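The structure under discussion appears below in the form of structure tokens.
Note that one protein chain of the assembly has been removed; the remaining protein chains are unaltered in position.
So, chain A:
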Amino acid sequence: MGSYIVKRLLSAIPVLLGITVIVFLIMAMIPGDPATAILGSYATPENVAKLNRDLGLDEPLVARYFIWLGNMLQGDFGRSFSLNRPVLDEVTERFMATLILAGTSFVLCALFGIMAGVVSAARQYGWADRGITFAVLLGISIPSFFLGMMMILIFAVHLRWFPVSGMYAIYGGGDLADLLHHLVMPAVALSVVATGVVARLARSAMLEVLRQDFIRTARAKGVGEGRVVWRHALKAAMVSIIPVLGIQAGFVLSGAVYIEMVFQWPGVGRMLVDAILKRDILLVQGGVVIVAACYVLFNIAVDVAQSLLDPRIKT
């Protein structure tokens, strides 16, 4: 198992390098002179030249990539000019907030998606199945940002159950209970689409597995129906559910950008949108590379989980 993890980590290196190349090339597409873009068209030529030198933009493209890469490997992602602080510090801080939000949503979508899918499959064509199928269709069709706004309207403004926005109360608060109170609505709004997708897949995976011969064997042994469905069938169905959970993690992370805007959650998504609007290129670059790298590592964890579940995978 240890050697399998090492092998997967090594195989991630070219992917990570590829990510840096793609991000670098996209940023190199910026039309015109980035320094002018940052400083505005009224900047003096001296200032533009100085900034170009500071940013290393007077070097050729390939050299610039390796300088950038080398700096990143030493933990130097440059300085955000709009916030006037190191990119790494800002991204780390914001990413933690995003992880709290997206992580909660991911757990919710995995838990409820799988449960809904299993119940739906076990009660195929019954009322529970119809209800779940309809809810799932609604869930995957509603834009998460619209859902978030409607939740604010109903649960924060009218019912006053939850705060309208933010991660902590401005006065007082700051403890775990306060965080959870703020977390409920954005986490739920963010998880709805992914829950729907997972539920759909879990349902069809379960239907596929429940027809298999080894399920008949379990029944022939006298295993109770609850155990047949939730142990025997679900365990086998997880083999096809887990890779989809990995993909959904990417969608949850993506959807977090909208939810952070709607709920004023101080996460990395909102940071990126602000940085784009302020043309803070280094902050965008650093944010994208760091989050994408974490996503690659997460997917390795998914592969490892898969190999733990399924002994047939050569490790």
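The rule we apply is simple: a residue touches a chain if its C-beta (ideal position, glycine included) is under 8 Å from a C-beta of that chain, and two chains touch if they have at least 3 such contacts; residues count from 1.
By definition in this document, contacts and distances are computed from a predicted model.
Chosen from "Heme exporter protein D", "Putative spermidine/putrescine transport system ATP-binding protein", "Peptide ABC transporter permease" or "SpoVR family protein", the protein name that UniProt gives for the omitted chain reads "Peptide ABC transporter permease".
Touching the chain that is not shown, out of A:138, A:180 or A:301: A:138 (per the contact rule at the top). The missing chain lies against chain A, touching residues 15, 18-19, 21-23, 26-27, 29-31, 121-122, 124, 137-138, 140-143, 145-146, 149-150, 152-153, 157, 164, 204, 206-208, 210-225, 227-228, 232, 235-236, 239, 250-251, 253-255, 257-258, 261-262, 269, 272-273, 275-277, 279, 281, 284-285, 288, 291-292, 295-296, 299, 309-312.
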